[in-house]
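What you see is part of a larger complex, with each chain still in position.
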């Protein structure tokens, strides 16, 4: 299953809700303001790195760049473009957007 | 809602639809407009589950009185779901606990699930729509 | 593969409609099909032809219309949500049409995936 999160973990609890319900081996894609959680020095970084042990974590590159964050991505987070986003949806049998 | 009784897309396919309700009522319209989608989906004879987690559990509170904010109280609609063959209602135990709620506080009978049970239920769905 | 797309937010205030558009366009470029996009909640506000954003900014409804014209994407606006928010046939941009929630459920039944974009 693919989980999609689009809000900053500093502003909303949706990342936390997502990580609580994502089963081992599933994928989490961070888009829009959610990409901040996948950057060095962010308060949510430890949460993401702990989650990366059991989940595949992705972040949308164009959203990172639009926020000046392209050079700060955490180790273990896979950066994808919109094509990669489409591939992730296609590769997983279902998806959930944590709005 | 008799116009919804016989909807059919002609394919005969039955998929598992989960509606994940995560928002409190009234602060936003998602709870109300989400109910509209659930009712229509059931009219297509799909396999519908409604899940209430995070602040979504507040949608099912007894004793709602919305006259003071001059907005329609739609909470009784949850009681009518059974009449549309929507019988799979699940709430998240952890979300109830974090809000000091028990099943007695809720307007309908529900099945209380652990996080692991919720996660597994979600993973086996064909379509998940979240409000 | 066939993707259905659900857009729950209007243009400009939230990035949701932009992301949905870029996802849809990219999916089509990669050879997938996006037969229909459904606009619900404030998402119905994407369908107005009356928007005149600044010239140096994107025109959200116009580029949805263009996607519809070039690739046959069916842009469906929820009638109940539209009535609450003042969207009717008189203000619709090209390629949009108003219909019921059944069109959303059909996407879930008939397509391979349904992806939601919102607040």
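Should a chain be cited, it is by its letter among A, B and C, assigned in written order, with residues numbered from 1 in that chain.
We adopt the following convention: a residue touches a chain if its C-beta (ideal position, glycine included) is under 8 Å from a C-beta of that chain, and two chains touch if they have at least 3 such contacts.
The model shown is predicted, which means the values in this text are computed figures rather than measured ones.
*Asks:* Only one copy of each distinct protein chain appears here; what is the full stoichiometry of the complex in this structure file, written with the labels shown?
*Replies:* Counting every chain copy in the structure file gives A x2, B x2, C x2.
Just so we're on the same page, only the chains that are shown with their structure count from here on.
*Asks:* Could you quickly compare B-C and A-B and let me know which has more C-beta contacts?
*Replies:* More C-beta contacts join the chains of B-C.
*Asks:* Counting in whole Å, what is the centre-to-centre distance of subunit B and subunit C, each centre being its mean C-alpha position?
*Replies:* 25
*Asks:* Let me have the rounded angstrom distance from the C-alpha centre of subunit A over to the C-alpha centre of subunit B, please.
*Replies:* Subunit A and subunit B have C-alpha centres separated by 27 Å.
*Asks:* Quick check on subunit C: which residues sit in contact with 2+ other chains?
*Replies:* As it turns out, subunit C has residues touching two or more other chains at 114, 116.
*Asks:* List, in ascending order, every residue of subunit A touching at least 2 other chains.
*Replies:* Subunit A, residues with two or more chain partners: 94-95, 97, 99.
*Asks:* Which stretch or stretches of subunit B touch subunit A in the complex?
*Replies:* Touching subunit A: residues 20, 22, 53-54, 94, 115, 118-120, 122-123, 125-128, 130-131 of subunit B.
*Asks:* Quick check: in the complex, which residue numbers of subunit A touch subunit C?
*Replies:* 4, 6, 31-33, 62, 82-83, 85-87, 89-90, 94-95, 97, 99
*Asks:* Give the list of subunit A residues in touch with subunit B in this complex.
*Replies:* 1, 13-14, 17, 20-23, 26, 93-99
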